[in-house]
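Below are the structure tokens for one structure; questions will follow.
Only one protein chain is missing from this complex, and each of the others stays in its spot.
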Amino acid sequence: MSIAATEPESAEPILRLRGVGRRFGGVLAVHDVDLDVMPGERRALLGPNGAGKTTLFNVISGEFPPTAGRVELFGRDVTTMPARRRAKLGLTRTFQTSRLFLGLTVEDNLYLAVIGVRGGHLRPVRLSGRDGPIRERARDLAQRVGLERQLGTLVGSLSHGEQRQLEVGMARAGDPKIMMLDEPAAGLSRGERVALTELLLGLDRDITLILIEHDMDVALGVAERVTMMHDGRVIVEGTPAEIRGNQLVHDLYLGSHHAHA
Amino acid sequence: MRDGSDGGRFRLWAFLTVLAFLVAGIAAGCGGDDGDDEGGVTATTTGTDAEATGEPLRIGIFSNNEGAFAPFEGQTWGGAMLPLIERGATPASDDPTDGVENAVIAGRPIEIVYGGSDSTPDSAVEEARRLVEQENVEILLGPLSGSEGIAVANYSKEQPGVTFVNGISGAQDTTLKVRSENFFRFHSDGTQWTAGLGDYAYNELGWRNVVTIGDDYDFPYSQIAGFVAEFCAIGGNVTERLWPPLGEEDYSSFITQIPEDVDGFFMGVGGTGTVAFVNQYGQLRGNLADKIMGGIFMTDPVILEELGDQVVGVVTAGMTAGDSEEPAYLEYAEGLGNAYADLEGTASSVFAYGYYTAMEAIAQALEEVEGDLSDDHAAFREALANMELDAPLGTITLDENRQAIMDNFLQQIVEDQTGDGVPDVQTIKTIPQVDQTFAGFFSPETPSPDRTNPACEEAEPPPWTVQGGGG
Amino acid sequence: MSAVPPRTLAVRVLIGLVLAFVAVYVGYKAADDPRTFVVVGLNGLTLAGLYFVVASGFTLIFGLMRVVNMAHGSLYMLAGFFALELQKNLTGGEATSAFGTSKAGIGDWIIPLVVACLAVGLIGLVMQQVFLRWNQGQELRQALITIAISIIIADQVLANFGGVAENLAAPSSFPETVSLRLYDISYPFFRIFVLLVAIAVGLALWAMIKRTRFGMIVRAGVDDRQMVSALGINIQLVFASAFLIGAFLAGLGGVLGGTMISVNKGNDTTYLLFSLIVVIIGGMGSLAGAAIGALALGLVDAFGDVYLPAGYTNYSVLLIFALLVLVLAVRPLGLFGRPA
Partner (left out) sequence: MTRSPHLVERALWWGPGIVVVLVLAAAPLLFTDFYLSAVLTKALWLGLAAVSLTFLAGYVGMVSLGQVALYGIAGFTMANLVEADGGSAIAWNPWLGTLAGILVCTGVGLLFGAIASRSYGIYFLMITLAFGVIVYLFFAQVTQLSGFGGVNNVDRPDIVSNPVSDPANLFYIALGTAAAVYVLLRYLGRTPFGLALQGVRDDPSRMRALGFNVPLLRMLAFGLGALVAAFAGILSVWWNTRISPGSIDLPRTLDVLIIAVIGGLYRLEGAWVGAIVFTVLDNWTRGIDIVGGRFNTVIGVVFLAIVLLSPGGLMGIWQSITDFVGRRFAGTGSSPPEAAEESAHPS
């Protein structure tokens, strides 16, 4: 499972994009994006709606391939590698709206998340010897995200906040090296956001974190570096402080953000 | 989309309704098992007739109430009811499928049990099973279409206690190959219906090279087999056999394939495609009357009305002759029209005539045994097998496979003379007493008619051909 | 541009080879008997025209609303029977469809056409308003609802319209055939007429989709459904109109097909299947896809009946299956399909 052997040295970026573009029909959703993320880094992607953040996420996670450019993970070219194989390499992600298995229980959701990386997907029999440790791990994950009392509850009947917690729990199931969160705080109450921020800050430093976030408090509170996108391009990259001070960002995003608030 | 409480209550009601349906259905199912006196649509046990003293006799009748042939259900039922009406029964309504009241044969009241299938063999056997095993009919009359007949004849072997009489299904195998002891067919099959056509094409029209075209299933196979056998036996040559797929409606590409230089072609397209085929041929190739010989459906009264003047001159053959002046036929035709106004003018339809001869044979055999089936139908079947049925269009006898031997009529479609706007049919020759083997050409050992069988080769000419010494 | 994965490349080469083989084979046959080639080609083209008219209504409804109208074929069949009954009433049963004997005036064909199309359009509209509108977004449920409706319609047609398969009579003022300069062919005029109507329908739909506000919304619907939902209350009117037009086109197809081929009880399933195949090949919701799909289906159908080796022409239906598999293997969403 260890990726360390293929990592030349920690100075090399764990994720590298070069000239990445993605076209849908006549629309260029992402255009000529270069991005380097270092191991252990906390990176936030910012930008107004339609800036191409989620499309970029989808390209990185392998949901669909880019129409231009090149994606490297852990130093390997993964441009055309399918999503499930990237997941096995140690890349995990969440989705903008909760993408959970609503017809299954909390425990089964976590169970699936665990075997997703470990394999054995096609085993049509139950073996207590092999399922036991996986179930144990699932319950452990539930506890870590505060859902230990809802193990048997169907996910469809969880509250929104609990579903976001479960998202994070599932994202952590496979001991990922990179974790990509798409607006984890969307729709959460103030209290839930604080809890989420703490949960993210408490994550192991071995995990590289990339998040899309509209909520400035969460984004700038968690991230060490911020990449700002607009109209499918990267326009600014810097520390949270630099971003706060950047006039362009202010005009494009923060201004409107505050106008809304 | 969760329902509110109103929706919940609504659902509850819906459920209770369906539940009530179900309980009633199961009750009916169980009830139908043990009661001989239940389930018939047209109970006739009121016994107003003084002669009706015996136990009621249950006769099941089924035709097609779904599928491609469903439009002909009324004709089949009208034909089947007529022998009962001639014996004093009265129609229950102007819809033949409602059956008759006060039907009595040989002193026994008759109960008619309604059934219907959809032209697939599976549905025919399921319906036959229901009528025999649940409704306990003693005699079963049906089915309508070719593949159904083979399946029901096979099933009849499982039910030696019941006598089966075919409705109008015309596949050759039903009697020639299956040969079930208790399955009788009182009309000629699709092959017999073509007797005389090959002779006429070769000797009268001088055709030598002919193409056949027919829908790709067993009834057209049987028809074209008869034409090929006769035409080739006396020296003709069938250069190509075209088989548009079952259910094809656009025949244009097949018409395009008929070479322009053949002498003519035989059309065995089924009942549902005839009108479309003829019209499309007209558009692509112009007048067809001098190029075509038609199968049984071209002279069907309903179809002929649609085809109109463009088919005047076409020669066809079949087991009915709409222009017959025989008193027996006129009486039959008038009786049908009197009983059911909708069936006026359809007496020459094979659907009406086939079911009519079947029921008439049943009635005469029952009269001969005085309604007594208590010997496991032995005497009744003996009577059927040896019957010389004096039918409206000539005598019908059965061969050793219980298959009808009867006259066939070579006919030409001529211009309207009766003034109803529909072309008329003129019989140009009667081929007497055609049997299923075509004078020995077909036998239980010859391959079943299909796309390539029988092969086109010279052989002993059938007796009714010029070469065979006939007319 | 990213590189083409080798597997896809192999599939493309394979398909290229298959197409090349088909082209050479058909070319060889065409050189052998060019007259037959032209007639069969026209048969295929005119058939494709009919398929396009029917399938364009189907794909329009799907593109905007994601409703798979499984009763589309039933609407086609209903229109045929409505027009037939009306024509019989208008002409007092005089207008036999028979070749050379049509006594139908131009009105005896046009009036049934218009009435039947409107009636069927209305039925489609009622269907949408009564059953489908409340289940927007539940695609599967909507499909099931339309299946139930198609079962009921089929049974009621069987119960209420007796008789054998018939044709509608074309107006007697239409010529029966037209002479082509090529190879001295005289070809049925009405089939050419259907092709012209199909082209006109295609152009009209294209203009509507490109030029009108209605068309803009339809286009938006094909690309992004959420955007359509966000457009406000007017959208219900747009949905209703689309359903009306879609059903109307099914009806138009039914009357054209009823005149060109026949009005038949099996029409509902046949034309539902053809519509499905056309849009699966062409891509759901795409007008151009419907045109390409209809062409492919019509030509394969016509040429398969004639050009397969002797003894195998009965298997031409399997060619359609092969075509379907081929397209799906390369483009799961059809030639012009876009992800929903």
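All chains are identified by letter, namely A, B and C, in their written order; residue positions are counted from 1 within each chain.
Please note the rule applied: a residue touches a chain if its C-beta (ideal position, glycine included) is under 8 Å from a C-beta of that chain, and two chains touch if they have at least 3 such contacts.
Computed from a predicted model, the values in this text were never measured in an experiment.
Visitor: For the chain that was dropped from the view, give me its touching partners among the shown chains.
Guide: Taking every chain of the complex into account, the missing one touches A, B, C.
Visitor: Among the options B:E101, B:D216 or B:E240, which residue touches the chain absent from this view?
Guide: B:D216
Visitor: Can you work out which residue in A:M170, A:A185 or A:V236 touches the chain that's missing from view?
Guide: Touches the omitted chain: A:M170.
Visitor: Which of C:Q156, C:S173, C:T212 or C:Q236 touches the chain that is not shown?
Guide: C:Q156
Visitor: So one chain is hidden, and I want to know which residue out of A:A83, A:A186, A:L203 or A:L220 touches that hidden chain in the complete assembly.
Guide: A:A83
Visitor: On chain C, where is the contact patch with the chain that was removed from view?
Guide: These residues of chain C touch the chain that is not shown: 66, 68, 131, 137-141, 143-145, 147-149, 151-152, 154-156, 158-159, 269, 273, 276-277, 279-280, 284, 314-315, 317-318, 320-321, 324-325, 328-329, 332-333.
Visitor: Touching the hidden chain in the full complex, which residues of chain B are there? Just list them.
Guide: Its contact residues with the unshown chain are 1-2, 7-8, 10-12, 14-15, 18, 21-22, 24-26, 28-30, 33-34, 39, 41, 66, 98, 113-116, 118-123, 125-127, 129-130, 133-135, 146-147, 150-151, 154-155, 158-159, 171, 173, 177, 216-218, 245-247, 450-451.
Visitor: Write the list of chain A residues that the hidden chain touches.
Guide: Contact residues on chain A toward the absent chain are 61-63, 82-85, 87-88, 92-93, 95, 99-104, 108, 111-113, 115-117, 120-126, 131, 154, 156-157, 170, 173-174.
Heads up, the rule we're going with is that only the chains that are shown with their structure count from here on.
Visitor: I'd like the most central chain, judged by C-alpha centroids against the all-protein C-alpha centroid.
Guide: Centroid comparison flags C as closest.
Visitor: Compute the distance, rounded to whole Å, between the mean C-alpha positions of chain A and chain B.
Guide: 72
Visitor: If you average the Cα atoms of chain B and of chain C to get two centres, how far apart are those centres in Å?
Guide: It comes to 36 Å between the two C-alpha centres.
Visitor: Going by the contact rule already set, what residues in chain C reach two or more other chains?
Guide: none
Visitor: Name, in rising order, each residue of chain C that touches chain B in their complex.
Guide: 36, 39-40, 43-44, 47, 94, 96-101, 138, 158, 162-167, 176-177, 186-188, 190-191, 260-262, 264-267, 270, 301-303, 305-306, 313-314, 316-317
Visitor: Help me check something: in the complex, which residues belonging to chain B touch chain C?
Guide: 1, 66, 68, 70-71, 74, 216, 242-245, 247, 249-250, 252-254, 256-257, 271-276, 278-284, 286-287, 302-303, 305-311, 421, 451
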